[in-house]
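So that we are looking at the same thing, I have put the structure below in structure tokens.
Omission of a single protein chain aside, the complex is shown with its protein chains in their original locations.
Chain lettering (A and B) follows the sequence in which the chains are written, and residue indices restart at 1 in each chain.
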Amino acid sequence: METLKIKHTAKSRLAGKKDQAIIGVVASGNLEVLLERVLPDTRCEVDIATTAEGFDDTWKAVVADFVERRSPGGLRISINDGGARPDTVYLRLMQGAALMEAE
Amino acid sequence: MDTNQHGVPATAWRKEKDARGERLEAGGKFARGKMVKPGDATALLEAIIRPGDRLCMEGDNQKQADFLAGALAQADPKTVHDLHIVQSGIVLPEHLDLFEKGIATKLDYSYSGTQGGAVARALNSGKVQLGAIHTYIELFARYFVDLTPHVALTVARAADREGNLYMGPNTEDSPAVVEATAFKQGIVVAQVNEVVDKLPRVDVPGDRIDFVVQSPKPFYVEPLFTRDPAQVTETMILTAMMAIKGIYAEYGVKRLNHGIGFNTAAIELLLPTYADKLGLKGSICTHWALNPHPTLIPAIESGWVEQIHSFGSEVGMDEYMRARPDIYFNGRDGSMGSNRMYCQVAGLYATDLFIGSTLQIDLQGNSSTITQDRIAGFGGAPNMGCDAHGRRHPSDPWLKAGREASDGHPALVRGRKLVVQIIETFSEKMVPTFVEKLDSLNLAEKLKLELAPVMIYGDDVTHIVSEDGIANLLLCRTAEEREQAIRGIAGFTEVGRGRDRKMVERLRERKVIRRPEDLGINPLDVHRSMLAAQSVKDLMRWSGNLYDPPAKFRNW
Partner (left out) sequence: MMEDTATRAQASWFQATARQRIDGLLDPGSFTEFLGPAERVQSPHLALFDLPAAFDDGVVIGRGTLDGKGVLLAAQEGQFMGGTFGEVSGAKIVGLLRAARDAAGGGNGKDDLPRAVLLLLDSGGVRLQEANAGELAVAEVMRAVVEARSNGVAVVALVGGKSGAFGGAGLTAATCSRIVVSEEGRIGVSGPEVIETNKGVEEFDAANKALVWSVVGGKNRRLIGGADAFAADTMSGFREAAIAVLGKVPPFDLKTLKAEQARLAGRHSKLGGCDDAVGMWKVLGIKNPPAVRDMDEDAFTGIADRLKEANHDAR
């Protein structure tokens, strides 16, 4: 198991009122993403626990792209990963953001 | 001596015919009429085949003349040797046994599927002299020009005593193979499941068939086109939504061919749901050159599809197709009739879009399904996945693509076929799909192939769809733009991370690159419940239980 913490400054607060959401499950090739609106509006932190070791750079690239495209300010995002591919991780992050934006 | 005015003796015009007579006489010792007992099959083949003959054992990615292939592999290499195998598929272990035993030495073929690894090893060991790896129609074409078989071993569901053959939905390559062989004085042997007094219909006339062997077991057919909806992932659903909204709807694609992958199966399963909600019914996906994909059943049942012509059949689909004569091409007996040669030509000239997936794609858009030590061959995909330069009839999608390619200011209006690659940036095992150099180039160097096996050439590809975006290569004006458009949708692969971010943003502004959010796709809609069928059982139910899934796809 490997853990990773990534911190970003986001351009703005993620829209919406939901204070919490979870999406995905921990399974082979899948992951769960827990999103909590607990940080200041321009902060975003991502905590990752993953079974796939040695992919730090990929995680950083995925998270950086997500922050750039969605600006998830205010979110603490926690991930339990069962070895998902980057595209699956990215999709879950996008789905999680969409859930947080829902009324 | 009887000669013409140039002094050529009359016998010179009938050497092949005379040789045919000798072969028939030798083979006739093992036959009653045209009927040969299965136990005499090897002896028959030893009698009718001559060293150095060009021989075709019928079989492609679907049906196989497996009994006759096994009988030939038992032949004495002292009698039968140095054959030149000219056939669609090298897919049975017996096919390679022929080379191992010296019965055959030369090979021209098209597809090897699961035997891809063994073919590569055989080439490497020098036991196979390779002519070329063809596409299907290319090989069929050569049957009529310079690779005409001396002997063909065909396969049918049933024969009558005159040798008339009934193939049913698995007509496939047979008409082309048999006609080339029979009309050029070759010998045709048919393996059949049963001999009957009256056939439901005649697919190949008996005067083209010399010998008939009833096989102890029905011929093998691979259910190659059955994709279990349960295996369709959310990433595949996302790319399918992008293709529907960003390409099918955009160009109004009505006439098309789909590859056999899960990504295109996802498109088929989204037509009655997602595409229906977009209001696209009737304006896309009405006319198909396509095998009988079970995953298209929900779209057919919802009234999306007007007609489908097929290369071959699919295991379990017989009764469903029989019950849908307006959709499929069915014979007077009611059963579907396929024809690989006709359907390949249809896919080449009469469709406006081909879409398929691939294992590797490079920075120019060249793609290959060859990785490291496997040669899977081509099959028919390159004939669908290319611009047909001989095409002369216009259609809206074809003209729109042509206008995009010529920057809207053509000196001469010319259309383009839409050739789409739909992929995920990584395969299951985290192997990147986007690469700087195709593995097939390395393999070609290793095996000293004159031509590197490329499935779809980059200059034919018009669009690449990945979960990261759609790259419209028609709108690229320079080689650099093209490379960045491809990098721009290569996700988190090394190729993708090597993108010029500013240039990619400019391409996105010009709609050369379109991301899921640009197409208005909500990530929460990317959900398996969007699929019209979520399992093989659902497909069966959609068909009113007419579709009879093969055992390996049943878990109920």
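Everything below uses one rule, namely that contacts are C-beta pairs under 8 Å (C-beta built on N, C-alpha and C of every residue); 3 or more make two chains touch, one makes a residue touch a chain.
These figures come from a predicted structure and were not determined experimentally.
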Hidden partner chain, touching residue among B:T79, B:N124, B:T273 or B:N442: B:T273
Sites on chain A contacted by the missing partner chain, in the whole complex: 1, 20, 22, 24-27, 30, 32, 34, 36, 49-51, 78, 80-82, 98
Missing-partner contacts on chain B, residue numbers: 230, 273-274, 277, 522, 524-525, 527-530, 534-535, 537, 540-541, 545, 551, 554-556
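One rule holds for everything that comes next: only the chains that are shown with their structure count from here on.
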Of all residues in chain A, those that touch chain B in their complex: 29, 58, 61-62, 65, 69, 85-88, 90-91, 94-95, 97-99
Partner chain A, residues of chain B touching it in the complex: 233-235, 238, 424-426, 428, 430, 467-468, 491-492, 497, 517, 522-524, 526
